[in-house]
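Would you mind keeping the following structure in view while I ask a few things?
Note that one protein chain of the assembly has been removed; the remaining protein chains are unaltered in position.
A, B, C, D and E are the chain letters, set down in written order, and residue numbers restart from 1 in every chain.
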Amino acid sequence: MIYVTRKEHFNASHRLHNPEKSDQWNTKTYGKCNNPNWHGHNYVIEVTVAGEPDPETGYVIDLGILKQIIKEKILDPCDHKNLNLEVPFLKGINPTSENLVREFYYQLKEDVDDAASENATLFSVKLFETERNIAEFCPDRAIKIT
Amino acid sequence: MIYVTRKEHFNASHRLHNPEKSDQWNTKTYGKCNNPNWHGHNYVIEVTVAGEPDPETGYVIDLGILKQIIKEKILDPCDHKNLNLEVPFLKGINPTSENLVREFYYQLKEDVDDAASENATLFSVKLFETERNIAEFCPDRAIKIT
Amino acid sequence: MIYVTRKEHFNASHRLHNPEKSDQWNTKTYGKCNNPNWHGHNYVIEVTVAGEPDPETGYVIDLGILKQIIKEKILDPCDHKNLNLEVPFLKGINPTSENLVREFYYQLKEDVDDAASENATLFSVKLFETERNIAEFCPDRAIKIT
Amino acid sequence: MIYVTRKEHFNASHRLHNPEKSDQWNTKTYGKCNNPNWHGHNYVIEVTVAGEPDPETGYVIDLGILKQIIKEKILDPCDHKNLNLEVPFLKGINPTSENLVREFYYQLKEDVDDAASENATLFSVKLFETERNIAEFCPDRAIKIT
Amino acid sequence: MIYVTRKEHFNASHRLHNPEKSDQWNTKTYGKCNNPNWHGHNYVIEVTVAGEPDPETGYVIDLGILKQIIKEKILDPCDHKNLNLEVPFLKGINPTSENLVREFYYQLKEDVDDAASENATLFSVKLFETERNIAEFCPDRAIKIT
Partner (left out) sequence: MIYVTRKEHFNASHRLHNPEKSDQWNTKTYGKCNNPNWHGHNYVIEVTVAGEPDPETGYVIDLGILKQIIKEKILDPCDHKNLNLEVPFLKGINPTSENLVREFYYQLKEDVDDAASENATLFSVKLFETERNIAEFCPDRAIKIT
């Protein structure tokens, strides 16, 4: 099993806010991340595809094609945008890194699986909100029950 | 002459916009950076002090004190804020990296010079809007006339 | 399953030494890492929590709280300290990266699990002794028997 | 279970080319990576060994010994070389990152397992062709069937 | 005086070789960098423009335009190419980092100066052959005669 990863980046503004909760709850829960005037990040995204390389090309997936899919599905809608207001597939989503990375995974899933080699599939999406705060969505990694 | 540098970071939203110009001019000049819904960055700031180390402490400046000055003068007003709307010393400033880094320099100048050793002074402030886009304000570096 | 990671750092001195063995054995086994006058590192620690985000907050764990737990449990006792002599929870531990990262995991376990969302738990702790030498403790990652 | 990783690097030239296919197929499949005059990379390799630390040394593997094995098995044959023409264990291999990383794993396997502690084994090899294009070979990570 | 920098990258193969000298001299002088089968690098280039920001745009230079100039003048001719054989403006140049960075500077000079604000000019070009080996061409930085 081989894992190939492509790394990209985009810049965006956002705020953390749960509209079903009071302003007081939001301020207490999210602190300065709840700022109604927004803040922003240089997001870095790593997309990993796992599987067997195609015997003819030696590729699990052509990383040039993966780059193009990430551009169309994630960067074009999100770069230099407000993640709360302007991204169609994030409407109604509170843009914590956890929620973003799960939406990004499903946004990419179909096109990546189509472009990957026969025995390969989208494995994980990792999102660096900053170098210090990171979220990863990886539904297929097995965990031991302990 | 010794140069000491402290590196810090903050996250903020902004847009590039010159209010004295038409919307058309702003769109043409700034493109997606003019988005009225804002975008944002993980800014990294490097502050450099130049001079002779104090003979007793061996410090050009105590970097713990420099860190504290950067926190008070830059990070506290800017972190998780909207640079166009919420930072008192940036009122009326179009937040290009060039304009930000010059304002940050003068915001830091007096306190840094006071805290530095007798023969040392603030030398430069460098701002990384992203890893790829960088601005530095450094009024005292000599340039040859060519 | 979502994994969130917080990255922190501390500086410390140490030496590798097994007191139950001869000096000759220690010199042969650890080489310059056995130097009785100590050496040191800028350690980087990455703490990963895995689980389902809380539906109200969208957080697997509030990374601000995770940062605070790492500070209290790891950074406060270890930063600018001698890992062989001064850290209560490392008494009697030979501070290889392997031994450190396991102790750090158990030092963090209870508080992190308490602070994480209902279906989330501490997943792994990764320690960078240098950029080139890394250890990770991850008891719950499933491995195939091959 | 503890994972220890050693990071090394080498520089090499290569081209992607499947000699069983037409020039037209190769140009279409590999684009500029098929350039017959070669291009090159600063490759970074991360080798991870997993297992229980030896109770006497506290090491899963002595990273100094792992460094030496990587040097002999990978860096000496590959550094400043043409990966298509000059590396004995890559003869007949189309040097995609996927193919390289699998060959590197088997090139390292025996010596690493011999040098590791009793209950430890080579776990994965990760190859960064660039910071943005990464491949990992990891036959023992369990994946859920979904 | 403000300095703005744009960072880009490209991958290429090369060898160090002075055709006016004997093979023996070249082997002795350049060692493995003289390999006739080539080796390669992930080059990183940083282009710095110095001057006063335009009062209307707040830009020393529009970094989007600078990015485009670097693409046309450096990346398009050099990326995935053999620097000894395929780059018109490097014909007859022995591609040490020193020689490359000087040629890159003059390749960029006219277009960058045209695109920069009225009082700004190309200041320096920095080339990272690897993270550890770096060359910079900067004709206008004043040096004290000592």
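Methods note: contacts are C-beta pairs under 8 Å (C-beta built on N, C-alpha and C of every residue); 3 or more make two chains touch, one makes a residue touch a chain.
Computed from a predicted structure; not experimentally measured.
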Touch partners, limited to displayed chains, of the chain removed from view: B, C, E
Chain not shown: contacting residue from C:K32, C:K71 or C:K144: C:K32
Residues from subunit B at the interface with the omitted partner, ascending: 1-8, 50, 53, 56-60, 62-64, 139-142
Touching residues on subunit E - with respect to the absent chain: 16, 18, 21, 29, 31, 94, 96-99, 101-102, 131-139, 141-144, 146
In subunit C, positions touching the absent partner: 9, 11-14, 32-33, 35, 37-42, 79-82, 85-86, 130-131
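The definition used in the following text is that only the chains that are shown with their structure count from here on.
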Distance from subunit E to subunit B - Cα centre to Cα centre, in angstrom: 27
Touching two or more other chains - residue numbers and ranges from subunit B: 131
All pairs of touching chains, each written as two labels joined by a dash: A-B, A-C, A-D, B-E, C-D, D-E
